[in-house]
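Only a single protein chain was left out; the remaining protein chains are all shown in position.
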Amino acid sequence: MGQHHTFTPTAKDYGYTFGGAMPVATLRSGDTLSTYTEDCFGGAVTTVDDLPSQVCTMPYLNPVTGPFFIDDAEPGDTLAVHLLSLVPARTIGVSSTFPHFGALTSTTHTATLQPPLEERVWLYDIDAEAGVVRYRARNGDYTADLALEPMHGTVGVAPAGFEARSSITCDAHGGNMDTPQLRAGTTLYLGVNVHGAMLSLGDGHARQGHGEASGVAVEVAMHTTLAVEVIKGVPTRWPRIESDTAIMSVGCARPLEDAFRISQHDLVGWTAELTGLDTLDAYQLVAQAGTAPVGNVCDPNYTMLACLPKPLLRGATVYDGAHQRLRATPQAAAPGIGAR
Amino acid sequence: MGQHHTFTPTAKDYGYTFGGAMPVATLRSGDTLSTYTEDCFGGAVTTVDDLPSQVCTMPYLNPVTGPFFIDDAEPGDTLAVHLLSLVPARTIGVSSTFPHFGALTSTTHTATLQPPLEERVWLYDIDAEAGVVRYRARNGDYTADLALEPMHGTVGVAPAGFEARSSITCDAHGGNMDTPQLRAGTTLYLGVNVHGAMLSLGDGHARQGHGEASGVAVEVAMHTTLAVEVIKGVPTRWPRIESDTAIMSVGCARPLEDAFRISQHDLVGWTAELTGLDTLDAYQLVAQAGTAPVGNVCDPNYTMLACLPKPLLRGATVYDGAHQRLRATPQAAAPGIGAR
Amino acid sequence: MGQHHTFTPTAKDYGYTFGGAMPVATLRSGDTLSTYTEDCFGGAVTTVDDLPSQVCTMPYLNPVTGPFFIDDAEPGDTLAVHLLSLVPARTIGVSSTFPHFGALTSTTHTATLQPPLEERVWLYDIDAEAGVVRYRARNGDYTADLALEPMHGTVGVAPAGFEARSSITCDAHGGNMDTPQLRAGTTLYLGVNVHGAMLSLGDGHARQGHGEASGVAVEVAMHTTLAVEVIKGVPTRWPRIESDTAIMSVGCARPLEDAFRISQHDLVGWTAELTGLDTLDAYQLVAQAGTAPVGNVCDPNYTMLACLPKPLLRGATVYDGAHQRLRATPQAAAPGIGAR
Partner (left out) sequence: MGQHHTFTPTAKDYGYTFGGAMPVATLRSGDTLSTYTEDCFGGAVTTVDDLPSQVCTMPYLNPVTGPFFIDDAEPGDTLAVHLLSLVPARTIGVSSTFPHFGALTSTTHTATLQPPLEERVWLYDIDAEAGVVRYRARNGDYTADLALEPMHGTVGVAPAGFEARSSITCDAHGGNMDTPQLRAGTTLYLGVNVHGAMLSLGDGHARQGHGEASGVAVEVAMHTTLAVEVIKGVPTRWPRIESDTAIMSVGCARPLEDAFRISQHDLVGWTAELTGLDTLDAYQLVAQAGTAPVGNVCDPNYTMLACLPKPLLRGATVYDGAHQRLRATPQAAAPGIGAR
């Protein structure tokens, strides 16, 4: 059984890239880690008058905790990251519009001559006990209780090819995928590109809608416990996620149909490998039985997921059983973290 | 209470466009209709040796039943089409790859110099009793039972601007949206563009995956009963769907992010109108509470849906209560059609 | 030698679609036609105070003259349309912004929550003698003389598959391609989809920039003389253009890279056919020697052209020599039309 680590970053420890940064700690395959992540605004937005474009400074957005050096992880391996628990670290979550960022505004890339939308901040009450985040309209008295569904928007490793990529984008190395699937109880598989993998994470969300249309979720600092395992000699091309009920491939790209194509293509190949179906038979199965949840349609790269229910795999062993193994991590290994 | 109609098309009755065709029958607001739709191959594929590109002739693909002239429907009105029941008309559903069509192949528009994928046909056993469609691999003995979830891929009215559009595409007039949401128990709202609306439908699916990645669902002829209602003086810009639990806006476009933008934009406006929220407050609510199921990523226009759970509308009346009214259509009005 | 026709439309003669309209006159292969086209605003914008969204009524935008029934043109043939002369019919050209239309604004499809740009009209003096159109800033005294380069934005035939398509869009049938290449001295090849081909044209531009970024060119009514020829038994999949110096394939699609792919794919195949090169050798030649002028990036479908200089064809005969033949149309055949 692995060792349990605790890492609490100080202000200078946050990173703003995947790749290009020195490790903050070392984990071994089988270890667990309890850590803390700041929200995407670096905690600078605490009232509705804290407009992000004024209180934040580029490029100091979307800080990530890490990187963690994963002992024995080498290019060509896969790093399994299992999220054991995510507990919001504050009772207030924040969201906002941001000038020329989001799906329903022109942006720096979908550039138009129109002025930006009004910048506005929303605060959400987070009631962890009740499992609820409370939306309050800024104009009028409308309120609504939405389910608290903690997730990490951003988890990734150092990219290949000597690259260092902003924590605001996602790609084959993971990063800012912004999918609600990255919640407690799921395992993320990332291809290792550099010695030590260099795992970082951040961008906790109390919840988000599909597509993150406004560009910003219900952002909150997070206490997170995770377990890692290195799967030797098994490469992974695009991020993959395993839950108790499904396997999922993640595509990160623009335009959005390429994110769809990548995810479906990866899932077809994965399904063929796990079931023994030939490629066209797997394509057909995925096309009729699969779902395709959208992640984000607002970041520099969009994300789409392709999912297949596990029963269709007829008992095939996924990544050598890493998910089941990590799922069963004894709570003793992560002291102080209650079961979900 | 409306009148019940039955219309069974003969071979010459099928259409291949929305717009540009003479009506086959007339319905009045409040009426119900029981009709039959052929599958997207015109019923020509019955064995695995019936390759669609050989047994079908362009443009005689995706036949639609109709158009039905809706009495009193005028440009500026909305036509509500409630699907009361969909019953597969055969016990075999068919699917296939099709040369240069689908999401995981180059196409006539995403044109490459690569040869097409192998054309292959799959037959599915449909067991309506058990609520199951059975997938069988063409190579090997893999089989899997998937849920029978009957839906119509194609429902629409005549487009605006004197256009006639192929039944293979979708746009503001509806058409080949290919979303599993068009199932029994839901109401589709379509803006009326021409005198009589000219409703047509077809392309029954025993089920489909999200995105219809292979370009073809589990295709089957369908016995369908629906009810219509004209909502006078209320225009509808893009197709909308209402179920018992959610409202949904449909975007049809390329690239896929434009389909996303259209659907989210429409849902934000609709939500604002129903709740009294201002636009940015509605944007924020949809962004955190909405889902975004993908329809098709294979047709000439892609579809994405933006959905909001009804409880967030706090009792607002949607389209003058058409869905509740049509949902309650007495079965007596549709003799021989069992309840869902 | 063919017959010369003159057709001057009256108000009721204009069409707003390709397909779905009755012919206004008949031409035979080899005939010439002198006709008149209205500007895209139907002539309704004559001062800077005539805002198009106020003086025009949807869908009565972009009127086309025609359709002309081309005798002996059958599906599977190609219609060659040679533009002999284009003479602006007015001395004032008009341009404008238009709400939520154009490349540098959000649109009905690239939908955002931002309000539209200011709607503004510009008038251009057209000096045909000097070959100049004069731009005048609306604010300030900046003026600039730009080259008069008359062209038709919109030329097409009835689409396949029983469709009727708005004159505002383009596709395999031609239509609103908005490329400066459609100028006097060039031949447009269009695949014939219906008995009689049904040729229409309109949308004269005194000039336009590449991409038509503002959504509107320097619009002007046009006196146009053209010659037609039917090339029997030769199908054409996408529009093609031949000038004295180059062959060009036109792609119409979204996203823009699909328009690029279609045009390059078509040009590679055409080059292979004309030169005897195999596909990959033709691909390589086009990739190093070709140009790719952008047509429009504002209409419902975008256009890109793929061009190859004719000397690389080493004397191959293009469409049975139609361009040379039509280029040599004696002026006597088109009385009153001066040589270019």
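The letters A, B and C name the chains in turn, as written, and every chain counts its residues from 1.
Simple rule for what comes next: a residue touches a chain if its C-beta (ideal position, glycine included) is under 8 Å from a C-beta of that chain, and two chains touch if they have at least 3 such contacts.
Predicted model, so just to flag it, every value in this text is computed and none were measured.
Listed by label, the shown chains that the missing chain touches in the whole complex are A, B, C. Checked against the full complex, the candidates A:166, A:243 or A:324 give a single residue touching the omitted chain, namely A:166.
Of the listed residues B:78, B:106, B:224 or B:271, the one in contact with the hidden chain in the full complex is B:106.
The residue from C:41, C:189, C:302 or C:319 that touches the chain not shown here is C:302. Residue in contact with the omitted chain (choice from A:24, A:253, A:292 or A:305): A:253.
What chain C contributes to its contact with the hidden chain is residues 95, 97, 103-104, 117-118, 120, 122, 133, 135, 137-140, 142, 144, 146, 207-218, 254-257, 260-261, 264-265, 268, 275-278, 280-281, 283-294, 297, 302, 304, 306, 312, 314. Take chain A: the residues that touch the chain left off the picture are 16-17, 19-20, 58-59, 108-113, 160-166, 251, 253-255, 258, 261-262, 264-266, 268, 279-280, 283. Think of the hidden chain as still there; on chain B it touches residues 104-106, 110-117, 255.
As a working rule, only the chains that are shown with their structure count from here on.
Both copies, chain B and chain C, contribute mostly matching positions to the interface they share, with over half of the numbers common to the two. Centre-to-centre separation of chain A and chain C, using mean CA positions: 48 Å. Per-chain Cα centroids separate chain A from chain B by 33 Å. For chain B, the set of residues touching two or more other chains reads 254-255, 261, 264-265, 268, 280, 283.
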